[in-house]
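Apart from one protein chain that is not included, each protein chain of the complex appears where it belongs.
A, B and C are the chain letters, set down in written order, and residue numbers restart from 1 in every chain.
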Amino acid sequence: MSNNSTYKTWKERLHSIIYEADTPAGKLFDIILLILIVLSIVCVMIESVKGLPTNIYVLLYYAEWIITIFFTLEYITRIISIKKSSSYIFSFYGLIDLLSTLPLYLSFFITGTSALLAVRALRLLRVFRILKISRYIGESNKLTKAIKDSRAKILVFLFAVLVLCIIMGTVMYIIEGENSGFKSIPISVYWCIVTLTTVGYGDIAPVTPLGQFIAAIIMIMGYGIIAVPTGIVSAEYAHHEDKKIHLNTQACSHCNETMHPDDAKFCHKCGEDLRNE
Amino acid sequence: MSNNSTYKTWKERLHSIIYEADTPAGKLFDIILLILIVLSIVCVMIESVKGLPTNIYVLLYYAEWIITIFFTLEYITRIISIKKSSSYIFSFYGLIDLLSTLPLYLSFFITGTSALLAVRALRLLRVFRILKISRYIGESNKLTKAIKDSRAKILVFLFAVLVLCIIMGTVMYIIEGENSGFKSIPISVYWCIVTLTTVGYGDIAPVTPLGQFIAAIIMIMGYGIIAVPTGIVSAEYAHHEDKKIHLNTQACSHCNETMHPDDAKFCHKCGEDLRNE
Amino acid sequence: MSNNSTYKTWKERLHSIIYEADTPAGKLFDIILLILIVLSIVCVMIESVKGLPTNIYVLLYYAEWIITIFFTLEYITRIISIKKSSSYIFSFYGLIDLLSTLPLYLSFFITGTSALLAVRALRLLRVFRILKISRYIGESNKLTKAIKDSRAKILVFLFAVLVLCIIMGTVMYIIEGENSGFKSIPISVYWCIVTLTTVGYGDIAPVTPLGQFIAAIIMIMGYGIIAVPTGIVSAEYAHHEDKKIHLNTQACSHCNETMHPDDAKFCHKCGEDLRNE
Partner (left out) sequence: MSNNSTYKTWKERLHSIIYEADTPAGKLFDIILLILIVLSIVCVMIESVKGLPTNIYVLLYYAEWIITIFFTLEYITRIISIKKSSSYIFSFYGLIDLLSTLPLYLSFFITGTSALLAVRALRLLRVFRILKISRYIGESNKLTKAIKDSRAKILVFLFAVLVLCIIMGTVMYIIEGENSGFKSIPISVYWCIVTLTTVGYGDIAPVTPLGQFIAAIIMIMGYGIIAVPTGIVSAEYAHHEDKKIHLNTQACSHCNETMHPDDAKFCHKCGEDLRNE
C-alpha cells in the first residue's frame, strides 16, 4: 500500500482510540480523560474556598494549567483525527470541549472567567460512553425518550404553574403589604414559587392571618399539583417497551455518527466504510 | 350582493382575525396581543419594586395607559364583531378581559387598585389558542381531562388531610404551649399544613422533645401521604387514550363555539353557516 | 296494632332521621349537624387566639355551651333510638361523639381540657355520609381500599426509613459535634427526618463541610426514596376496578349495619326486618 494509506490508518487508529470505547486503548483513554475531568472540577471547586494555606492555591494553579494543556491537546487531536472536522466542532460535545479550555486562557485578559471552568462538569456526561458497554446507556436512552415524549405535557403544566404563581404572588403582595418580606410583586412571585414547589426557605413568610390562610391553600395546591408531572412521566414510562440497545461505541471516522448496529459495514449517514478501522 | 352583505363580510373578517388563529392575520393579531399582555404584566411587576429611578415609574405609567387603551379597544371590537355579544361578555375570557382593563380606570377613584392589573396574567392562558396549531392544546386537553376525572378523589383526599391537620395542629398547640411559635390553634394548624406538605419554612418549629417527636410523625405521614394524589393521577392518566385533536381554531361568528371538526359547514350549537367566513 | 308497635314506629322513625340520610328530614338533620360541628371547631380555634376583645370570648363561651348541650342531646337520642345501643356506643363514631362532648363538662374540674374539643374535627368525617348520595363516598371507598392494600408495603418502607434516619442521625451527631444544632442523638435523628422528608425547617443545619456533604447525600436519598411509596400506591390503585357503590344510607335499626344493597329486606348481620322503617 502507499504511504497515504498508512497515514490514513494512523489517523483512523487515533480516531478509534479517542472517539470509541470498545478497544482496550480506547477504554483506557476515556477513563484517564474522566479522571482528569473530575480532577479539574475538584480543582475549580477547592480554589473557590477561602482561607486555605497559600501553597494549596499555587498547587491548584499548576494542576489547572497542566489539565487545561492536556484538554487543549485532546481538542486539537479530536479535530485532526476526524475526516469531516466540522461535524465534531459544532456538535454538543465539540462546543463543551472548547468552552472547557477557553476560560483559563481568557483569564489572562479578563479576571473572574476561571470560575467558568465549571462548565467542565458537562464533560462528565461522557461517562455514559464508557458505561455504554454496560446496560446504563440503554436505560438512559429509554429514560431520555420517556422525558422527551412527556416534554410537551410538562411544559403545558409548568406554564400553568407559572401563571398561577404570578396571580397568587400578586394577591399575597396586596394582602401582606410591605412590612413583612413581600416587598414587591416579583419578590412575592418568587416566594410563591418557593412555597408551591414545597422548597420553603422561610426567608420570606406570611405574618398576617389572611396571608397565612392563603399560604396554606397554596401549599396544599402545590402538594396536590406535584401529582401531575409524576403521573405524566409514570404513564409515559410504562408505555415504553425495552428496545434493543447499541452496545458498541463504533463511531464513523468521517462524520462521527455513533448509532451503528453491531454488524454495520458502512456508515448509514455518509456511506464511509466502517470495516477498515 | 347588497351593502348589508358587504358589512356582514367586514364584521365576519374582523371576527376571524380576533377570535381565530388559522389565518396569517389572525395569528399575527394573537402574537401581538400576547406580547402586550406579557409587557403589561412586566410593567405591573416592575412598578411594585421600590427604589428605582423616578423616570422609570413615569415611563411605566405611560406604557400602562397605552396598553390599557389598546386592551379597551380590543374589548370593544370583540363585542362588536360577534353576532351574539352576550356569549362573549359572560364567557370566562370575556370577564377576564373586562377585569384586566377596569382596575386602571378605577385607580382614578380608588387608590391601590392598579395592583389588581395582575389579573392580566390570566389572559396569558390565551397562548394555548395560538399553540393550538401545534399539539400543545391536545396535551392540555388530555391533561385537563385526567385532572377533571380525578378531581373528586383528590377533593376527598384533601378533605381528609385538612381534618388531620386540624387535629394534629390542636395536639401540637397543647403540647408545645405558647412559649414557642404555637400561639393559637389556627397558627398550629397553619404550622401543621406547612409541615405535612413538606414546605417547612422554619418560622415556627417545635422545641420540646415530645413536640419534635410528633412533628417527626407528621413529616413521615406527609412523606407517605403524598403518594396518594400522585397514585390517583398516574392511574387516571394512564387510562386515557389519545383522542383526535381539533387543530383548527375556527369560531362561530354567532355564538363563538370553537370545537368544530375540520370539515364542519354549520355550527353544531346555533346552526350558523361557517363556510361564508 | 298495639301501643308498643306505635312506640316502635316512633323510635324507628327517629332512627332513620338520625342515622340515615336518604329522607329529606334525615338529610336536613345531617346538614344542621355538620354546620354545628364546623361552628364548634371554629369556636375552639378562635378561643385559642389571644388579644381579641373580651366580649368575643364571652360570646364564644355561650356558643360552645349551646352546641355542647345540643351534641349531648343528640348523643342521648342516638342511644335511645337504636335497639342494640352497645353497637353505637362502642363504634368509632360513638366514641368520637362522646369525646366531643365530655371535655367541656370536664373543664369544670380540670383546666385546659376544653382545647380537647378539637376532637370534634373527627366528627366532620360524617360529611361523607351526606355525600354518599353523590359519587364521593365511592371514590373514598376505592381510595381507602388502595391505601389499605398498600399499607403493609408502606409500613415496611417507613420502617426502613426510620432505621436509616437513626443511623444517619447518629453519624451526623458524631460529625457535627455539639457546637451546631446537633446537641444529642434524638435531636440529630429528628433533623434527619426533617431533611429526608424534604421538609427542611432550617432550625438545625450542618455547618461543617463533611456534615454538609453527608446532608446532601441524605437529601438526594430522600428525593429518590419518595418514589417508593408513590410507586406502590400508583400500582395498587391502577389494579382496582370501579366497583358497584352503595348509594343508599339505610342503617339497620337494631345493629346499625349500613352496607345494605338497595333491595335488601332484612339486615344481613342480625336479621332485623328493614322494610317496616
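One rule holds for everything that comes next: a contact is a pair of C-beta atoms (placed from the backbone, for glycine too) under 8 Å apart; a residue touches a chain by one contact, two chains touch by 3 or more.
Just so it is clear, the model here is predicted, and its values are computed rather than measured.
Student: Which one touches the absent chain: A:L104, A:M168, A:I232 or A:C255?
Tutor: Of all options in A:L104, A:M168, A:I232 or A:C255, contact with the hidden chain holds for A:I232.
Student: Considering the whole complex, which of C:S100, C:S234 or C:S253 touches the chain not shown?
Tutor: Residue touching the chain left out of view: C:S234.
Student: From the list C:T23, C:S107 or C:T170, which touches the chain that is not on show?
Tutor: Residue touching the chain left out of view: C:T170.
Student: Residues on chain A that touch the omitted chain in the whole complex?
Tutor: Residue positions of chain A that touch the missing chain: 41, 44-46, 48-50, 112, 115-116, 118-119, 121-122, 124-125, 127-128, 135-136, 139-140, 142-143, 146-147, 154, 157-158, 161-162, 186-187, 189-190, 193-194, 196-203, 226, 229-230, 232-238.
Student: Can you list where chain C touches the absent chain?
Tutor: Contact residues on chain C toward the absent chain are 152-153, 155-157, 159-160, 163, 166-167, 169-170, 173-174, 178, 183-186, 189, 195, 198-202, 205, 209, 212-213, 215-216, 219-220, 222-224, 226-228, 230-232, 234-235, 238.
Student: Against the chain that's been left off, what residues of chain B make contact? List them.
Tutor: Contacting residues on chain B, toward the hidden partner: 198-202, 230, 234.
Note that only the chains that are shown with their structure count from here on.
Student: Report, in degrees rounded to the nearest 5, the angle of the rotation taking chain A onto chain B when the C-alpha atoms are fitted.
Tutor: Answer in degrees: 90, to the nearest 5.
Student: Suppose every chain is reduced to the average of its Cα atoms; which one is closest to the average of all protein Cα atoms?
Tutor: Taking the mean of all protein C-alpha atoms as reference, the closest chain is B.
Student: Find the geometric centre of each of chain A and chain B from their Cα atoms only, then give the gap between the two centres in Å, rounded to an integer.
Tutor: Here the centre of chain B sits 33 Å away from the centre of chain A.
Student: Pull out every residue in chain A that's touching 2 or more other chains.
Tutor: 198-202, 230, 234 - these are the residues of chain A that touch more than one other chain.
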